Structures are given as structure tokens and as C-alpha cells.
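Sharing a structure below in C-alpha cells format, with a few things to ask.
The complex appears here without one of its protein chains, the remainder shown in place.
Every chain is named by a letter (A and B) in the order it is written, and numbering of its residues begins at 1.
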Amino acid sequence: MRPVPLLLGALLGSLVPASSLPAQNQGDDVLPPDIFVEGFGPAAGKAAAPEAEAPALVSGTRDEATRLLRDPRVVLLKVTRWFRPSESARRAAVLDVGKGWLALRGGKVLGWFADLDEELVNEAGSRAVDLTARSDSAFLTPGFCDADSRWFRADADLGDSGQNLSVAAADRLELWQEGWEELPRKSGVTTLYVPAGVAARSAGAGVVVSLGTTPRVVERAAASSYKVSTVQTRGTNLSRDGVTKTLEKELEDAKKYREAKEKYDKDLEEYEKKRKEFLAYYKQHPMKAGEEPAEEQKPAADEGRQGRRGRGMRMTPEQVQEMRKLPPEERQKYIDELRKKQQGGDEGAKEPEKPAEAKADGKAPPRPKRPKEPDVDPQKEAMLEVLDGKRMLRLEVHRAGEIQAVLALKKEHGLDKVVLVGATEAWKVAKQIAEAGCPVVLRPEETPEAAGFELLPEHLPAQAARLAEAGVPVCFGSGGRREAGVLPLLAACAVGSGMSEEDALEALTKNAWLASGGEGDVMVVYDKDPLAPDAKVLAVIDNQAAGARRPGRGAGNGRRGARGADAGGAGEGGGR
Amino acid sequence: MRPLPTALVALCSVAALPAQQTPPLVIEVGRAWLEPGKPIERPRFVIEVGRIRDVATWKEGQDAAGAERFAGAVATAGFVDLHRLAKDQGELGEKAESLTPELRLDRAYDPFDPEWKRSLAKGVTSFVLAPAHDSLSGGQAIWVTNGLVPEPDQAPSYIGFSLTKEIQGRDRRPTSLIGALDYLREGYRRLRSSTPRRLDPTEQALASTLDGAVKVGFVCAQADEVLGAMTLAEELRLEGTIFLGDSRGRFVRRDVEELLPKLRESGLGVALPCLSLRSDPEDRALPAELDRAGIRFAFWCPAVERGDVEGFQWTLAASVRRGLDPARALAAVTSVPASWAGVGDVVGTLYKGRQADLCVWSGDPWDLRSRLLLVVRKGEVVWRPRAEEAVR
Partner (left out) sequence: MRVAFLLPLLVLAGTASAQETVLLRGAKVFTGTGAFQDGVEVLLQGGKIAKVGPSITPPAGAKVLELEGRWLTPGLVDPNTSLGLDQAHVNEESDEVTPHIPILEAVSPRDQSFRRALEDGVTTAYVSPGGKNVFGGLGVVLKTQGETLAKRVLDRGNGMRMTLGSMPTAGNRTFRGGNPDSMFYRRPTTRMGVIWEIRSAFYDADARRASGDREELEDDPKVKTLIAALDQKLVVRTTARTDQDIRTALRLAQEFGLKLALDECTEAWLNLDQLAAAGFPVICAPPSVETHPDNAEPHLDTIKLLADKGVKVAIQTGQGLGALPLIREAAFAVRRGLPRERALEAVTSVPADILGVADRVGRIAEGLDADLVVWNLHPLSVFSKAETVIVDGFFVIRPAQAEGSPALESAGTAPPSENRGTRL
């Protein structure tokens, strides 16, 4: 019986109202399910749009709206206010949009249309939803993001103590875990960053999961994580200093690995070139019987290594016979002499072997030697992705000193995307973190005071407020599964500690995306300001892939495919 | 939190003495909850000798001469914690014997413990010193004003009976729930003994609960324990409260939900542990559920949930968000615990003549965006946000 309402919602434009998800006790304040049977048409008795101040929005034209609506996934929505997270050069803002309709798709508002005629709205049919009829302060926001969740990972997998940056959470994601539905419905949390592991010092790629009609992966290789310290410092066998050093060494090793790879690429190119020359030459100058082309000189370093091992020296069968005749203790001496003769008299010994022509004109190229390919090391490959800025590195750090150390590392190695997780004492170095531009994920930690940290009163929200003030993109993580429900409460607390409401909403959305490496594609409508004490979720809007995929099946198949499929629309983001 | 100067606390502790010509403390706020559900706009509280001498109103534009005015702020009664477990439990649970209802908890109370100041900063101006959970009956819970020397003859708020598993594991009776109930029954049975004799202090303490003079507080964490408490209360006609949660505040929520109708019938009050950051999401819905079922409840704060953001404000906000009526939420930390502790006419409300325990908030206390601006305890301002906190 449970999936019924879900199905309904998904079939009809995938606007899932809070009420239609499995619920034991449905309140009176939620949408009755019949709205989905009847369709989304403007509900009777809708409230008149309040006279709004001129919003900092530019309305789209009717043509644009028509064009947008050609995409079956686009939904028209009427709400009172809309939280627009910051974009590159635009501040986050809560905008008054009560007058017109918003067109949205996949967690993005594509445009705002101040005066759409009734005809077009009717045409949109079930895809036009007037939520102002449900609440005169309906508030649209991107779904909130838990920047450190444990959903969809088995505890055993999370606790894997193997230290491997190359594993990926996406490979062992348990999307069939039950109970996630309450997150969007009760708390508006629709995006989760799920790490690959939490117990090991380093863990591989985490994933970003979006919770709409079904959980789906929106980013498969979101970030690697690395634990520099924990709140409980006991039990780690390396000092925190040691861990920072280890991280540094791993970065250095990765760099060396890259150098080796680059050198190989260059050598390979060279080899191909030489080989071409070599072949071309001998095509023109066929070899005579018994003739052999010259061997390419080996690099000195290789020579020495191979020499030590006793390889790289050729013994004729006769020489071997001769050696065997000697008493064992003298055999090594014989070999050494032989080697000395071969090495010392390279030119002399090899000279006569060269082909006559080559000797004569000096143009015969030696036979090129194929460079040895360095072994592929997935661990280092992963670190390289981090170094190249392709993958984020989430560092769990707590003490101010550690934070400074990793910030120095970040600068030294030019790491683009570093996220600080935990960061219990970040408030002490807020300025440096802001300069470095690292997002910070704050979590409710267990008893940090016991470990002797220096804390603020009301530490978690107060720290969030201070970091935000310093310009750090700060966000919250639950470090659990169902605990994610407290995130909006934590944000409200941060407002109490002096954070602005916009910053608090930003912390729940944009900043958390920054810290996760993937963006949510589900939007949520609250009946009022989401941080208000009695705010409730009115609707969860998942129109990412309506009709494209059957809900309830292949939950894990939501890959990037749908994400990039942006049909040309009017001004992505709405306001211009 | 930097500890308050000891001198200040010492001063407060003698505030009960008649003050010599000190001008009254006058506080004006935008709105106050005289009691939950009863707001008053722009009230003016005149506080003298530790009591609210007068509640008047002020007008917009009127000069706030001599008064401290918080124009947009909200005042509530100081929070009352109905079940305050000391952080150091070692002092409180008698180890050799578990049925010790005659012990008074205030005898082990140190008013200068810095622990109490932390709760003052969260608006808790008075609390009931609760017996340890690891004794079947740890003693008599005594209401005290936070950080002040208690009255020596303060009547006990309730006598605690812990039925959780925490009472087990010691080399003494009882070792089980059935044994605990049996031990209590035996204790009460002795009172009915046909041969008249002088009762010993233990028996006197138990006898005091029989005529309703002193209430009882059952501590339970799961269904069988709650059922046992209700059976016993019915059998012996005891009045009081069921405190849910062991000393860390853990209890089986499912069991409680099943027992709601029975709880209402029993007439016992229910005290829920404060919600924490790590509480199960459905725990946050339980207060609203209790309210819907018509059960009166209060909140108490387990030892583990006093750090960081957790506490009464968090609990109010979290339960209001899951549908609890804000007035009920506020009542659960002010008027209800005050009346259950037997001090309903002293604290828990802001009426004239009450002890001046007052919190001024920047908004509604169940809105996490609000912050405490002022805490008044028995007529003394004991807490304000520090300047450097606000600036930095």
C-alpha cells in the first residue's frame, strides 16, 4: 500500500506533496491526495496575490513561457516567496514572487512570469500549481542539503577501516534503505552527501544523492575524504601532526606519480618518433644477413640498477661454460670482470657489430627502446584527481592548528577544492578559511568539550554565524541518517546567533552543494519561512525526469544523463 | 560561558534577606506570557525583594525612566526543570540500600556548583533536585532556586521511584522489575501492619505519599516499567508523575505511544526528557502526540543534554515544529512543572506576588531564532549576553 501516493505523484508531473508520501498521521494542513487525481489546475478559492514590492526580478515574456512549457518536465508554480541561492555574481535573496508564476525544472527556476494569461495557465493543466491557495506565505526553496549523511550506506561499509581513496560509495549504495521519505516530507531535506567511509583515515569518492520521488545519484564521484583528526583524539595511532604529514606525503607521491606518468607519455612519443625513423631507415637500407641494428643507449640510472642485479649483461654460452668450470668463489669475480669489459669497452666492443653503412654514413638510427609504463595506482590516481581539481577533498579537521596546517597545504599544492569537515575550532581561524575559500561543514559532534576544545557558547550555531560573517561558505551535516531533520532547526539557531536568514538558507542549500560537489535537483515549498518555528513542508517538487523514468524502479539509475539535459529556456535562474 | 563572578552569586544568595532601600528593578518588554496562553502586551514588571510587586503596562513613546526597556522582546517565567539530575551522580544514589525515600536531596546540593550557571544561561531559574536513577527510591526531590541556598524546610516535591534497569547490577535488592515492585509493595505493606508502633523514617516517608501529601515520581524507560508504575499507583492510590527516560534520557518511544490511552486513564503526569540533536525524528513528534491524547506533560533535562544548543529552548522549538501548540510547549517548562513540584504559586507564572524569575527573549522562546537577553532570578539580574559575544 505504501507506494500508492508516490506513484500518483510521480505519474502526474511528479509534484509530490508532503502529505502523499507514506504517513501515519496526516494532518489537516496537507494537500489531500485527490488533487492529483483531479489535476493541478488552479484550485478554487485561491488567495489573491498580495501586492508585492517590485521584486528584483525581470519577468519573462509569454513567448518564453510557451517555449519553456514545450518541455514536459517544466512545471509552473505560484508561491509567495522564493529563496534564490547565490550565483556567481549575485547575492542570495528571498524574493517576493507572489504576483506571477515561476517556471521550474530539476531544482532550477527557469523564469518568472509576472502576468501569464489564464489561457496559458490552463493549457499547462496539471503542470500549473497554485500553492498560494494552500498558504498565503508559500515559500519556495531548493531542497535542503545534508552535507554529511550516512543514508544508503551499510554501517559495515562506512566502517571499512581500509584506507583507500579509490573506493567509491556509488559502487555500494543501498538505495533500498527505507525511511528516507520522511526527510523531504518533514524537514525539506532533499539532497545528501554520502561519504564512502567514515572510519578510515582516508576514504574514496562520496556521492550526492537527491531525494525526490525516489533517491537517485546526481553526482557519482563527489569528493574524497581524509580524516586529519577526530573529536575523540584517543585511539588514533598517528599524531595529528603525523596525519598532516602523511597527507602531505601522499600529495607529494601523487605528484611524483604524475611526473612519472608525464615522462612516460613524453618518452612514448619520442619512442614512436624514433621507431618511425628506424623503420623508415631500414626500409631504405635493408639489412644484410648477420647484421644487427644498434641498441639504443639505456639511461644511466637504469643501467646502474640493472647492473646491480646482474642483468643487462649478456653472456655467450661459451662464457657460461667457462664460468662453470671455475670454483664457485671465483665465479663472481669472473662475472665482474666480464661486466667491466662489456661496459668499459662498450664502444670498442659494439663498434664492429654496427652495420657497415651505418658506420659509413653515421646515419643509421639505433633500435629504439620502448619506455616502461609506470604501474597504475588507483590510490594515486584518485589523489591526482584531487590535485587537478577534478575531485573535492574533504578534510576532517578540528583544532585551529590543524586547520592552518591544511590551509597551508592547500596553498602549497594548489588544491582547488578543499572542504573542511567538523572544524570545531574554525571560528578561531575564520579569516584564513575565508581567504582560502574553503567551505566548512559543521556537524553536531559528540562531547567536544571533553577533548579540551575551545568552544563558543551555543557553539555550533554561534560558530556558523561567525564563519558566515567572515565570508566562509558554511553548511551543516548531520553525521547520521534520520538526524538530518534537525538541519533547519540548526539553521534557525544560527540566525539566533546573528546569521542573516539568507545566509542560513544559503547554508542549507548552496553552501552545502559547494561542500558536496553536486547540486540537488528537487525543490521544496514550505507553508511559511522555512526557519519559522512551525513551518511545514507543503510540497516536494521533483520534476527532474517526469515521464523519463518510471518511479519506484531502478532507483539507482538516475545518473548524470538527465542532469545535463537542459532544453534552451529563458534566463536560467529567472532573474536577469 | 565564563563563570559568573562568585561574588555576584554570593550576593544573590543573600537576596532573600530584606533589601535595604534598593530601588526596585523595573523591566519593560514588548510582550509577556503571564502564563502560557495568557499574553500581555507591553507589560511593566516592578520587582522588589525578590518578588514581582506589580505588573502594569507601558505606552509607546512613554519615557522608560528608571526602567529597563526591551521594546520588541518577549518575557516568560523562568524555566523550571522538574527533574534535575546532578552531573555527579556518585554523591546521590545510596549504594548499599535502594529503598531510601527518607533522604532529602537538598542535603547534597551545592548552590555554588558552576554547573548551575550553565543552566541559568539557558533560562532555567529553578529546578527540582532529582534522586539518582540507580536507586529504587533515591530520596525526596526538593525544589530549589537555581544557585541559591534552599530553605531548610522546603517540602519535598515528590519521592522518586526508579523502575529502570539502572537500579540493577548492584549487590542489593532488587535485581529486577518484578522485584522492585515487590520491594515497594512490601514497604507499603509494613505501614498497614496491624500492630501499632512508631514508624521509622523510611516508613514515614512512604506513608506521606499515601495521603497525597507528597507526590511520587516514577522513572520508567519501557512499557513493562510504565505499566508497573501505573499498577502500583492505582493499587496504592499514589499521585504523581511518570518520568520517562533513564538518566541519559533514553526510553522506548514505541512503548509509550502504545500506552497513551492507558496513561491518560491513570491520571499520572508524564515528564519527557529534553530532545537532543540526536533524538530520533519521531521523538520530536511525541510531545504533540501526548497533547493530542490529552495527557499533561512537562519536560526534564537529562544530564547529557546540557551542552551546546540542546536544552529547553531546543526542545520547545523541535516539538513546536512537529505540531505542538506553543503555549503547551511553554507550559511544559514553566507552569506545569512548577505546579507538579508543588510551587505553582511561587514560580512558573509571572503574576503579581510570584517570585521574580523572569527570562527576556528577543522573540518567542520556541523560535530558535530568538536569543535570551536577560535572566532575572529572584529579583536579581543574573545573566546577560556578554558584550564580546555580540560583537565578535
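Rule of thumb we're sticking to: a contact is a pair of C-beta atoms (placed from the backbone, for glycine too) under 8 Å apart; a residue touches a chain by one contact, two chains touch by 3 or more.
Fair warning: this is a prediction, and the values are worked out from it, not measured in the lab.
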{"item": "Residue in contact with the excluded chain [from B:31, B:165 or B:253]", "value": "B:165"}
{"item": "Residue, one of B:107, B:189, B:237 or B:292, that touches the chain absent here", "value": "B:189"}
{"item": "Omitted-chain contact residue, chosen from B:68, B:102 or B:224", "value": "B:224"}
{"item": "Per the touch definition above, residue among B:114, B:201, B:261 or B:353 touching the missing chain", "value": "B:261"}
{"item": "Selected from B:69, B:118 or B:173 as touching the chain missing from the view", "value": "B:173"}
{"item": "Residues of chain B in contact with the chain not shown", "value": "96, 165, 168, 171-179, 181-182, 189, 192-194, 222-224, 227-228, 231, 254-255, 258-259, 261-262"}
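The rule we apply is simple: only the chains that are shown with their structure count from here on.
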{"item": "Rounded Å distance between chain A and chain B, as computed from the means of their C-alpha atoms", "value": "47"}
{"item": "Parts of chain B lying in touch with chain A, wherever the complex brings them together", "value": "1, 121, 277-278, 280-281, 284, 307-309, 314, 317-318, 320-323, 326, 362, 364, 366-371, 389-390, 392"}
{"item": "Residues of chain A defined as touching chain B within the complex", "value": "27, 182, 186-187, 444, 447, 449, 455-462, 466, 480, 482-483, 485-486, 488-490, 492-493, 495-498, 531-535"}
